[in-house]
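What follows is part of the complex, with its chains left where they were.
As written, the chain order gives the labels A, B and C, with residue 1 at the start of each chain.
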Amino acid sequence: ADGSWSRAKGAGKLVIGLDDSFPPMGYRDASGKLIGFDIDAAEEVGKRLGIKIEWQPTAWDGVIHSLNAKKFDCIWNGMTITDERAKQVAFTKPYIMDGQIAIVNFKEKRFKGLKDLKNFKAGTQKGSSGVEAVKKLATAPTELKEYEDYPKALLDLEAGRIDVVVVDNVTGRDMIAKRPGKFKILPGMISKEPFGVAFRKEDTELRGKVQQTLDKMVKDGTMAKISRKWFAEDITNPKKF
Amino acid sequence: MNTDRQPLIQLEGIIKRYKNLTAVNGVNLAVYPGEKLVIIGPSGSGKSTLLRSMNFLEEIDAGVIRFEGREAGYVHRHGRLHLDRQQVVCPLRAEIGMVFQHFHLFPHMTVLGNVMEGPLTVQKKPVPEARAIAYDMLAKVGLSDKRDVFPATLSGGQKQRVAIARALAMRPKLMLFDEPTSALDPELVGEVFDTIHALADEGMTMIIVTHHMGFARELADRVIFMDGGVFVAEGTPQEIFDERMQNERIRTFLSRII
Amino acid sequence: MQKTFSRVATALLFLWMAAAVVFGAAADPDRLTRQANELMGQGDLAGAVEVLKQIPPPAGGGEGEAFVRSRLQIARLHFSLGEMDKALAAAREVLALYPDNSEAKNFVASVEQEGQPRYVTFLKDCIRFLPALAKGAVMTLLLVLCTIVISPIGGLLIALGRLSTFRPISAACWFVIWFFRGTPLLLQLFFIYYGLPSLGITLSPLTAAVIGLGVNYSAYLGEIIRGGIQSIEHGQMEAAKALGMTYGQAMRRVIIPQTYKRLMPPIGNEFIALIKDTALVSTIAMVELMRAADQLFNTYFNVTALVLAAIVYLVFTTVFTFIFEKIEYRAGIYEHR
């Protein structure tokens, strides 16, 4: 036993790192309260495990570093499971199947679908899995620009400096609803992306505990309920992944 | 004095105020070509202010300055005196050489550069001509060997002689000296005194404000004793120094100095 | 040409749809969505709306994905056609079913805003953002004040160290200055926060930020203070020594007090820069003014947050400048005649 679960239980809390500006997974409402899908799910897990959840806001840039530096116990923040990341941390099984979509200006005429993308400049958030997804497009962009966050990419799209923003589904839909009439989504997904909760490699026990609870929440429909609350649909069902 | 000729510079009722203090309080003065005037007086009596007014470095509040007979340097606006435009004042200043107590050499130029600066920039003379003038002037003050050094390496007396050469290079009609030897070590006063003496002998018109009575005794055609912004006494050196009894203030002043 | 074609296509589609209804084909949401997309691609927005409207609400609490998507799309289409009321109605259909749906909520909020005069929107945004910004501003102030307390002390020590005739000390101080002035604060904070734990030193974000800013600004002030000390006319040290003072006494009583006035302008400048440098601590996950504003911008996709932050920074720098000038004036009171 690596003692990670008893350590958490002993402390009576699970410290979760997150970038608290990632709507709708985890972000703050106007009063500064943390809300979002991940918040609901994790709080439920905490309730079932009988420990408190402590949210530790962190910058997304060094997030894995912080995890391994023991600034918190896990990252639960709509984190896409990738090979590179899996080298550094241990993920739970996917709990949401997200995917990358392409957003273009509302008035865009050239591109009607993902297949039409030709001779275009793309943008995405730096270090996001959008960077990988772009490689899966039929035609590579002439240039891929990485922004600090998606809103900046979208502003640049609006300014016409780029043609397409590649963003994950949940974020993208949330964003474009805030500037209605400016953007639209090209139909279809570029890639599918499972979200997982990341633990330190050595904390196998703790991860197992959380995984068990998550599995139960899927089985009894709790996850589906939370999912409908945030996305109107159930994107947490492993059968549909 | 040469009252039959036109004064080179003439002041009429000059008043200069600083806030609540009247530094120069209605001074009349005429200086004739070739004349050597020495102004003495206690500290704060307005000597420097008067001298600087003659060169338009201070904007006077009332009065008239005539240079070579013409009213010079001021316009009336909204019932007050105002210094005229640069295009008018600068050429006037160029006709009057001024030497300061603290030399104010341009430290970033060589000695030669300092002396050439006026002819080059103000009179727009070509470099060879300006250089020829500068060579002349430096020879006159005895510093031909220091042409290519920077002022920082000179002694105080040497600096003041360069300052004199710089002013002379403009071929001024009038030279103003504001305590040219006060900042010098006692032993260095002599060389500057000699230089000014030589200049006087050449017939240059000059006004010298000084604490060194040697200037007054050996050089002056006329000595003015100034106090509280006005001329208290005026006369030949003999009148001022030998017949001291004429004024209590001068006597106290001179007793402290010598 | 294209328009004609598009109309023909639309007509055909309608025919086909009608046929499907007549022949009892179920209204398959997927197919309808695809149809609508096609119509949109051809520029027939109204047609697309009609098609999408056929997607029914989910039966008995089932999955409403297709329905929600369709209504939101309808809302967007209406919006782009300038039909705000219809757009709102479509979005509210969604909210009736899923009151928490963030997409619909956002949409309604932004459509409602669109109708208002700009300054109302701006004021509303201000009120909405102020609590979060105020929190961030307080953190910024805290960091600034901590650094203002720490760095002059550190700077003085470094300055005295640099002036020391004992080589190892002056070399060490030289190194500190060289290193901390030579690398970005961003990297320093990074190493302090993420790097030190591997040496067994785990700091809280606030501690790490204060140490990082403190050391960095100590290095900067160190050079400034050294310059200040050296700028005091040499005669002052001579006079103090001639009275019989030791080096320490002379520094403490004579030299250093005279630097206050002339150090205030450059140190004030550094502290003004500091106010803005605190923004860098967001690297180590602290939420100060800049980060708070950025989060709001990210969350609401609303530039007002950044404008407000700029204003708060201006207020801070102006107030601090004013204070520093007052201090400078008082520190130099003895120079007034």
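As a working rule, a residue touches a chain if its C-beta (ideal position, glycine included) is under 8 Å from a C-beta of that chain, and two chains touch if they have at least 3 such contacts.
Treat the numbers as computed from the prediction; the structure is a model and nothing was measured.
When all chains in the structure file are tallied, the complex works out to A x1, B x2, C x2.
By our rule, only the chains that are shown with their structure count from here on.
Taken as a contact graph, the chains fit none of the simple arrangements: neither line, ring, star nor complete graph.
Rounded to whole angstrom, the centroid-to-centroid distance between chain A and chain B, based on C-alpha atoms, equals 83 Å. Chain A and chain C have Cα centroids separated by 21 Å.
Averaged C-alpha coordinates put the centre of chain B at 63 Å from the centre of chain C.
Within chain C, no positions touching two or more other chains are listed. Multi-chain contact residues, meaning those touching two or more other chains, do not occur anywhere in chain A. Residues 34, 37, 41, 63-65, 68-69, 72, 75-76, 79-80, 87, 94, 98, 100-104, 106-107, 110-111, 114, 128-129, 131-132, 135, 190, 194, 197-198, 202, 282-285, 287, 294-295, 297-302 of chain C are the ones that touch chain A when the two sit in their complex.
By the touch criterion given at the top, residues 20-24, 27-28, 30-32, 56-59, 61-62, 65-66, 69-71, 106, 112, 149-151, 154, 173-175, 177-181, 184, 187, 228-234 of chain A touch chain C in their complex.
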